[in-house]
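Heads up, one of the protein chains got dropped from this complex, but the rest are sitting where they should.
This part shows chain A:
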Amino acid sequence: MGVYSWWKQPSWMVGSQKRRMTPNLPWLLSALMLLHLSVQASSLKRGAIQSLKCTTSNMQVWDCTWTEPPGFSSGTVKEVCVRDRLRSCHRLETTNIKVAALSPGDHEVTVNYLNGFQSNFTLNEKDVSFIPDAPEVLSLSADFTTSTLHLKWTDKGSAFPYPLKATWEVKVLRHPRMETIKLASFNTTLNGRDTVHQWSWTSDLPLECAPHSVGIRRYINHHRFSGTKKWSAWSFLKNISWTPDSETNVFPQDKVILAGSDITFCCVSPTKVLSGQIGKTFCPLIHLYGENVAIRVQNISVSENSGTNVVFTTEDNVYGTVVFAGYPPDVPQKLNCETHDFKEIICSWNPGRPTGLVGPRNTDYILSESISGKSVVLKRFETLTNESCRLTFQMLPDQEVYNFTLTGHNPLGQAESVIFINVTERVAPHVPVSLKVKDINSTVVTLSWHLPGNFATINLLCQVEICKANSEQEVRSATIKGAEDSSYLLAVDRLNPYTVYTFRVRCSTETFWKWSRWSNEKRHLTSEATPLRGPDTWREWSSDGKNLIIYWKPLPISEANGKILSYNVSCSSNEETQSLSEILDPQHRAEMQLDKNNYIISVVAKNSAGPSPPSKIASMEIPNDDVIVEQAVGMGKRIFLTWHPDPNMTCDYVIKWCNSSRSEPCLMDWIKVPSNSTEAVIESDQFQPGVRYNFYLYGCTHQGYQLLRSIIGYIEELAPIVAPNFTVEDTSADSILVKWEDIPVEELRGFLRGYLFYFQKGERDTPKTRSFETGHSDIKLKNITDISQKTLRIADLQGKTSYHLVLRAYTHGGLGPEKSMFVVTKENSVGLIIAILIPVAVAVIVGVVTSILCYRKREWIKETFYPDIPNPENCKALQFQKSLCEGSSALKTLEMNPCTPNNVEVLESRSIVPKIEDTEIISPVAERPAESSEPDPENHVVVSYCPPIIEEEIANPTADEAGGTSQVVYIDVQSMYQPQAKPEEEQDSDPAVAAGYKPQMRLPINCAVEDTAAEDEADKAAGYRPQANVNTWNLVSPDSPRSTDSNSEIVSFGSPCSINSRQFLIPPKDDDSPKSNGGGWSFTNFFQNKPND
């Protein structure tokens, strides 16, 4: 931009130096200076831009400054020349110069120092900075209730004669930290004159709680200026602070805010605040200026009615405020405007979402009508959650179309709904009142009611609801010319006489919008009319046939047309007429004495409006011989009858019925059926199940009634309640004839379908025959379906046997009770005879044959049963025994030694149970003594025993093991045969005998060593004697072949041992023993036992 150059001339400075220096020295100095300046020039050239700085604040004057070159003190006088169109120079002492704005392009600026030092600059607009003046704040104010700052300043636009765009920046600082809490920028246009601008800012922190400062600066965008444009300096800061003017310490107070938003509460306190809370929630404290604190609440929830409390607590006090968080009004929903009476329009709506605000913060509504420009206001105070609101707008005369706007507003906002209506189409009349009914005649009435409202310009559409007891309601509509607050009349026809009706009315308009509510009901009884027809009539002749009883039925209400007061009855024939008049209503029967002529009976019912047409019936019936009696069964309380159409029957059919058990004249009721019918369902509450009814179908011709059919029937069949009474007519050895009687109709209770007859063998009172169990094989059942059958013969029975007979009757209703009887069949004599004769004959034949056989085989028999008894004299037994003893021991069994009783003193204690070998062989008789000895085990029992020889081989091995004494089989002979005990006792007296007990087994050995002569002694010494006394023996064994030789002690056969022990003393397989021995043993044994029995 500028270049400093060193000029040799003309420079007074150089000249002055020249004067002071020597001629040589200047050269040196010049050289040094040149060197220095060249260095400096190059350095100046590099820093030329910094050296001359030009700014402008208004585009008209440039303010340029530069720095003195080195070596020049400030205040040095210099001449500054600026070359524009003209060259102007200024003599200055300062280093800045104000020049008028130069035209575009480079301009030379020369600074000439008096010493000749010269600096050249090139000045261009591009090098000039445009820095506007700092804005001037006119005022800063604060609205503490809203925490809003208002800043006012002037833009000094007059400084620029042409429009310019300006950008402003405002900063808000909060004490004490002076941090910038808000920096805002915005644009304006400078339009050539001074304009005051305003900026407002709402602080989230209430302004009361901390001082705030505000500064502003600007930036002007001068598009024609090619230099640098810069922000102005900040204006002076303006401060705002709150001076306490009340006792309020917490801010904001009673603020209404949108639920869900964030809010800061602060507390101005002279002392330390301990806590801050909103509702129940404690919040962290934000420390502000001094002891002032704040809490920040985010997403605040809807307050309760009395607001949300914010409380700050210090050591000695509490401070608080209330915040009301809610919502702006919802758009009014379901806005509807209508009129009830053409006088006022009622608009109703639903407020929608609750705002959560009540009292003075609640939503107010304004209903304004744009055509008329009128409006009404609804101020709500109480909380209305979701209730419908309504406003009443007075209708304007001659205005039918209304354009309503409903606006709801509260501290948080407003919302509106609009509705456009033609009021004539929005009429919902009030409920009709004062409904009255007036009779015209018995079928027509007039209704009148009052309807408030001015309906003069429209037609009303009204509905009458007509309600009759036990029938559907009927609604009739009518269009009525409207009137103003008038009563309306409507005739209602087609009603029934003497009927109670309930009327009610509602109205709308022809351009239907809504019905009014129904009016109150009005009950009305229409007036009477003459009865529609005569009563339903029937007649019966009395049982003696002299009197005719005339019956009639009361007329149904629908046909009576009023209250029937009396009846007139008249009977007329060709000759005479009898009449009974004024038979009062409850009586529906009259009796007249008539001969057998045919009379026409006429019955007339009368009410207050007059008599009915007569109903007529002939007194006589047309005979019919073809009537047969049929059966029918009904269902429930009904019975269904059908018949074939009969073209002769022109008037109608009559079915009458009666209980069959009643006496004549039998009439319970009757019905009439049209002549074209072929069926009828007869239904009566009087019908009872199990009761027989007679039904008669009559056809009506012009001559009179004729009986067509007679039916007996039951509504429902039941089981008989009694059993048929039956008797036994005849009884034989194999059959019974049973006869029974009919059951009376009353007890049958249905049509008899048959009988069930059961019979089985059985005695009276045996449980088996008490009842017949189903499926019992012994029971025989006969089902008698022929109900005319009254007898039954039961055949194929056994003679002289008791039979249980049961008879039951049954209907379709079930089985009746049973009647039972016991019958014994007669004895069968032939069979008895045969039964006796055959066994006798068989016995005789057997006897004869046996006799013959016995006779012819007598020798064999004798041989077999009674062989010759061998002579003991010829017995070679001793020899034989001797040789035998010498032989093998196996042949010992042939020694038929007499069983010599020995006395044994049993010394074992009771616990040692005698071992009894081969219990099968020991007979019960033999056992018993052993058992009987047990009760007195302590005593020394002296027993006679007979060692069974057969056991010898078996007993011996065991004897070796357990000792000889325990191997003995004891047989208490003594106890069994007392007489036999005596010889033993006698022997006991002999000491020698008593001392020596020897087993029987030893006897044969003794026999072997001693001679036969000594045998008797030896026997005596051993103390053994035959168990059976010989005398006794003889007595008891007369048949024994040895009985004759009673003294022989070695006789084996029939030995006393065998008598008592019943042991096989002789093994049956012994080849050597004679056969007869076995048989003889058997028989002896048999006969021996017999006397004992």
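Methods note: a residue touches a chain if its C-beta (ideal position, glycine included) is under 8 Å from a C-beta of that chain, and two chains touch if they have at least 3 such contacts; residues count from 1.
Methods note: contacts and distances are computed from a predicted model.
The chain not displayed here is annotated in its UniProt record as "Cardiotrophin-2", chosen from "Exocyst subunit Exo70 family protein", "NADH-ubiquinone oxidoreductase chain 4L", "Cardiotrophin-2" or "ER membrane protein complex subunit 4". Considering the full assembly, A:T308 is the residue among A:S119, A:T308, A:T339 or A:S519 that touches the omitted chain. The omitted chain makes contact with just one of the residues A:K280, A:H644 or A:H702: A:K280. Considering the whole complex, the residue from A:W66, A:W153, A:Y319 or A:W538 that touches the absent chain is A:Y319. Residues of chain A in touch with the missing chain: 247-250, 253-254, 277, 279-280, 303-311, 316-322, 324, 358-360, 362, 381-383.
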